[in-house]
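The complex appears here without one of its protein chains, the remainder shown in place.
We call the chains A and B, going by the order they appear; numbering starts again at 1 in every chain.
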Amino acid sequence: MSLANAIGLLCVLLGMPFFFLGTLGLLRFPDAYTRLHALAKTDNVGLGLVCLGLAILSGSLAIGLKLFLIWVLMLIASATGAGLIGRTALARGMKPWGL
Amino acid sequence: MLVFDALLAGALIWLAWQATHTPGLFRSVISFIVFGLLMALAWVRLEAPDIALAEAAIGAGATGALLLSALGRLAVTHEAGTPWQERPDLYFWIPAGAALLGLLTLAAWALPTPGLGDDVRRVLPDSGVANPVTAVLLNIRAFDTLLEIGVLLLATIAIWSLGRMPMPSAPAVRSPALTALGRVLFPMFVLVSAYLLWRGSHAPGGAFPAGAVVGAGGILSILAGAQPWLTGGVRGPWRILLSLGFATMLAVAWGVMALGQPFFAYPPGLAGLIVLVLELAAGLSIAMSLVALYLAGQPPDHWGPEAARR
Partner (left out) sequence: MTEFLSILVLLLLANIVVGLARVLRGPSAADRMLAAEMFSTSAVVILLLLAFILDAPALLDVALVLALLAALAVVTFVGRAWSELEIRDGDGTGGDREP
């Protein structure tokens, strides 16, 4: 196994815990605001690391750019979605936990 | 991978049960959206990436938005429990289900083995495209696709005949991010759609996913507060685009007959060009009917502030 492959696999592997922790947060956090936080980590860091790792593994610029595009699209969706849900929840009078 | 398949199948059945039998419509809709996601994975496992692509674009994306928006319109009558029968009539449903299952098994049994794949591969060089799915959809069985586009057109006509579109309710919170999202993402939708349409000739893609993607982009722009320039007037562009797919397919079918060919049998030299034109026309029609289905009524003759007040 070459060094590039090892680095790629390592990135994919490093991304995985974010998915498991994201689900853990989704299940264990007390309210929607804190769950938004757990979700954002998964979308941004978890997906980002997996895309980076796979781009290194593929060794092809075209596939790497497509993976990057997928990550950026998910970033946009996740950031906008989290903002919209948070704002709307506040406007509807949903009380953040502990306040 | 066997464990993966078993887990996937189990989750799919459980989600289907949830989507139909859960109390609370919102939970049903979410179950249905997740069902669409997992169904796309199931199609991947069945080695049908074309259907996975269509399922991702239509099932998980556009249908979810349609259902959520319909749910918002149902809000006045929405109650936590759906009026399901308390005790379903088991004496009817168990034999009926068993009979249906038996019929399906018989039908699957009667399928010709090893399928029609070899026949398709034999005529593929003359079909004008390199992707067998596109060849079947737009050349070999183009008549079926004509009827499919016709069904979409009929559905849109039925919805428009119900009346004017209900004016979309403004979101409870105005967010600058939403407007920016519409502006940033719409070009991406068009780009990806054109890419899928182009790829359809030699790889999974084609008119249906491409149309669904650009239709979803239109829905997103409307949600983000954009004013479409397309109007629903009698001679308006919307009607022309809606009927474009059906009309082009019919014109091609009759045109090749005028050239002395049978119905929908393309002259070999022109097949590639014809398929591309048909895909473009069908994709545009699919996109416009998706947006029309989402708007749930005939769009106004003039978009503008006065339309919003009506």
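The rule we apply is simple: a contact is a pair of C-beta atoms (placed from the backbone, for glycine too) under 8 Å apart; a residue touches a chain by one contact, two chains touch by 3 or more.
This one's a predicted model, so the numbers in the text were calculated from it and none came from an experiment.
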Response to the item:
Absent chain's touching partners (shown only) are A, B
Worksheet, complete the sentence: Where B:Leu185, B:Leu230, B:Val256 or B:Leu276 are the choices, the one touching the absent chain is B:Leu185
Worksheet entry | Residue of B:Leu220, B:Val252 or B:Val275 touching the missing chain in the full complex | B:Leu220
Discussion item. Touching residues of subunit B against the unshown chain: what are they?
Written reply: 1, 3-4, 7-8, 10-11, 14-15, 18, 23-24, 26-27, 29-31, 33-34, 37-38, 40-41, 44, 49, 52-53, 56-57, 60-62, 64-65, 68-69, 71-73, 75, 78, 80-81, 168-169, 171-173, 178, 181, 185, 188-189, 192, 195-196, 199, 203-205, 209, 213, 216, 219-220, 223-224
Response to the item:
Had the left-out chain been drawn, it would touch subunit A at residues 1, 5, 9, 12-13, 15-16, 19-20, 22-23, 26-27, 32, 35-36, 39, 42-43, 46-47, 50-51, 54, 57-58, 63, 66-67, 69-70, 73-74, 76-78, 80-81, 84-85, 88-89, 92-95
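Everything below uses one rule, namely that only the chains that are shown with their structure count from here on.
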Discussion item. Rounded to a whole Å, what is the gap between the Cα centroids of subunit A and subunit B?
Written reply: 28
Worksheet, complete the sentence: Seen from subunit B, its contact residues with subunit A in the complex are 171-173, 175, 177-178, 180-181, 184-185, 188
Item to complete: Flag every residue of subunit A that touches subunit B in the complex, lowest number first.
Response: 73, 76, 79-80, 83-84, 87-88, 91-92
